[in-house]
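The complex is shown incomplete by one protein chain, all other protein chains being positioned as in the whole.
Chain nomenclature is as follows: A and B, assigned in order of appearance, with residue numbering initiated at 1 for each chain independently.
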Amino acid sequence: MHAVYIVKRFGVFLLIVWIAATLNFFLPRLSGEDPVRTKLLEEASLGGYVHAGIDNMVREYQQRFGLDKPLWRQYLTYLGQISHGDLNYSIANYPRTVVGMITEALPWTIGLLGVTTLFSFAAGTILGALLAWPRAPYWMRWLMPPLWALHAIPFFLLGLVLSWLLAFKLQWLPIFGGYSAGATPALSWGFVFDVLRHAVLPALSIVLVSVGGWALAMRGMMITTMGEDYITFAEAKGLHSATIFTRYCIRNAILPQTTGLALALGQILSGAVLVEAIFGYPGIGALLFQAIEENDFFLIQGIVFTVIVALGFATFVLDVIYPWLDPRISYSQS
Amino acid sequence: MSASVLRVERLRVAYDHPLGAVCAVDDVSFSLRPRERFGLVGESGSGKSTMALAILRLIKPPGHIEAGAVWFEDTALFSLTDEAMRGLRLASIAMVPQGSMNALNPVLRIREQIRDALADHRERLSRREFAARVCELLTQVGLPGEVADKYPHELSGGMKQRACIAIAIALRPKVIIADEPTSALDVVVQQQVMETLGHVQAELGAALILIGHDMGLMAQFVDRLGIMYAGRLVEAAPIGEIISAPRHPYTRMLIDSLPSLERKTGLRGIPGLAPLMRDLRSGCAFHPRCRVAEAGCRTRKPAMRDIADDISVACHRA
Partner (left out) sequence: MLRYLHRNVPLLVGLALLGILVAFMGIGALTVDVGSAQPLSAPALQSPSWDYPFGTDRQGRDLLAVMVAGTPLTLRIGFIAGFIGVGIGSVLAFTAAYYRGPIDTLIRSIADIGLTIPQLLILIIIAVSLKGSLTVNQMAIIIAALAWLSPTRTIRAQVLSLRERGYVEIARLNGMSGPEIILRELMPNLLPYLAATLVSSVSAAILASVGLEVLGLGPVEAPTLGMTLYWVNFNAAIINGWWWWWTAPLVVIVVVFLGLFFLSVGLDEVANPRLRRSA
């Protein structure tokens, strides 16, 4: 359809990938020395139980990013490496590659975050729309203050309270992990149920906090939209209030709400990292937490890079969907 | 008077305000004959637009209709159920919105906006009938058929306004209320839109209320004119009478302020400012700006009275 627009948006996505790679390369070197080298050498000098392969890693790293080479050479090498999807080995779990570890964790995070984000976005948007509608039942107004209050709290803090209440006190739900320690991952009902049970607490902490935010934003947009001239004209046209509500109010108020979703993805993800860390949920966040504990620099870099790229891609998808929601966009851009 | 299609009787609309209620439309009565073009002029804030919304029962809080009645033929609008009133909008009384408004939903094609209007008034049409109807409506207002598949942002101001007219006449209403339909359009387009409006009105045989502040435009277009000042109707008479022999001092000043080809004396304005509705004093609302006011004007509110056939005025001195 609007090829120029899509190409442009894809260009922005590539730009984000490049920025992520560049930050990954230069930020650690800002302090004047290469902390990767320092850490690798530290790790290697410990010897002992540390994997024998670390020597190989050090040698390879020296060869590629040796101090004798100019910085721009090292940078190009790094870009080449990343463009081939090579994110190096994990320092702490040597024979395993960073890509392999991330691939293992990613589905968990995508599952948890995808479901919770879409659900809270949909539920919050509907709730917010209803809250702004004069014909909505009165009791709904009582939902607002608690949602506001929850919205102001970080995900993981609510996670702490929920895990104490539902897992420790009431013992309804497991407190830790993505599935029971004894369970073997398989596509059986038992295992799926186990996984879902483990996902409830982290999901609940994310949903309860986010719903209020989306509801609040949508309510504001609805109030603005309901003051628009086309709503008055729609009323003068004698439309059903249901038609006005859905096709005139919500349909327009959802536009800034969708832009808001694209902008909030990063924040949601940052919050989810902490939730996973708290609950030991086997996704990217917990992996990152583990990597930080183990000082596994390559793994940290790899995760940060992957996550930024994934978010950039999600934003790209939203950007492509957006003109379909708002006919004014594709034309004004091209 | 049974010959009227629309009758407004002692209508009063108030807006609640922390500093006391404000009467935006105060005790206004007039009637509209079939096929008649009735103009309503007044300064901004004189209650013209509020009246249009009140006739359609679209006043929203903090505003509310305080008293009076509106009759459409033999139906008292204020005693209808909400649902019956909704069915009457567009089907019997349609509104053409202000030209400066973005009255069309920006995310729906014109075709869909027409479809919504028909669907919610139980017009069940086959796809082909519907397409033919849309095409016919657009032709009626002088738009090409392709406009149906356009979004509002793809149309010029004049085209948008024509599209609004097309929607307004979709159900062949008996009364059309056009609220400053040409504001914010340039003069040439203004002329074309007015021609279109007049043309469809004649074709439908509908009566028209034209709200505006442009005396020149009114003189060309309407049969009868009502003058509003501070929420009250102060004079209503055939347009010829108004132009040649204005009765109310405010009308006289309005006419005098019109530029004229014969008179080269320069433009004359009306001294003073339109009153703030909140601090209206007793007596005639116009007395502070009136050249012929006398002591009684300050204390007694003049009522509307017929002073000749089809001419009524609210002034102690007329």
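Just so it is clear, contacts are C-beta pairs under 8 Å (C-beta built on N, C-alpha and C of every residue); 3 or more make two chains touch, one makes a residue touch a chain.
Small disclaimer: the values here were computed from a predicted structure and weren't measured.
Undergrad: Using the whole complex, pick out the displayed chains that touch the missing one.
TA: Counted over the whole complex, the chain not pictured touches A.
Undergrad: Which one touches the absent chain: A:57, A:82, A:231 or A:269?
TA: That would be A:269, which touches the missing chain.
Undergrad: In terms of residues, what is the contact footprint of the unshown chain on subunit A?
TA: Those residues of subunit A that touch the unshown chain are 12, 15-16, 19-20, 23-24, 27-31, 35, 38, 148-149, 151-154, 156-157, 160-161, 163-164, 167-168, 175-176, 220, 223, 262-263, 265-267, 269-271, 273-274, 277-278, 288-289, 292-293, 295, 297, 300-301, 303-304, 307-308, 311-312, 315.
In this text, only the chains that are shown with their structure count from here on.
Undergrad: I'd like to verify one number: the distance from the centre of subunit A to the centre of subunit B, where each centre is the average of its C-alpha atoms, in whole angstrom.
TA: 54
Undergrad: Can you check the complex and tell me which residues of subunit B touch subunit A?
TA: 53, 56, 58, 86-91, 94-95, 97-98, 101-108, 116-117, 119-121, 151, 153-154, 164, 167
Undergrad: Sort out for me which residues of subunit A touch subunit B in the complex.
TA: Residue list for subunit A touching subunit B: 228-230, 232-240, 243, 247-248, 251-252, 255, 325-328, 331.
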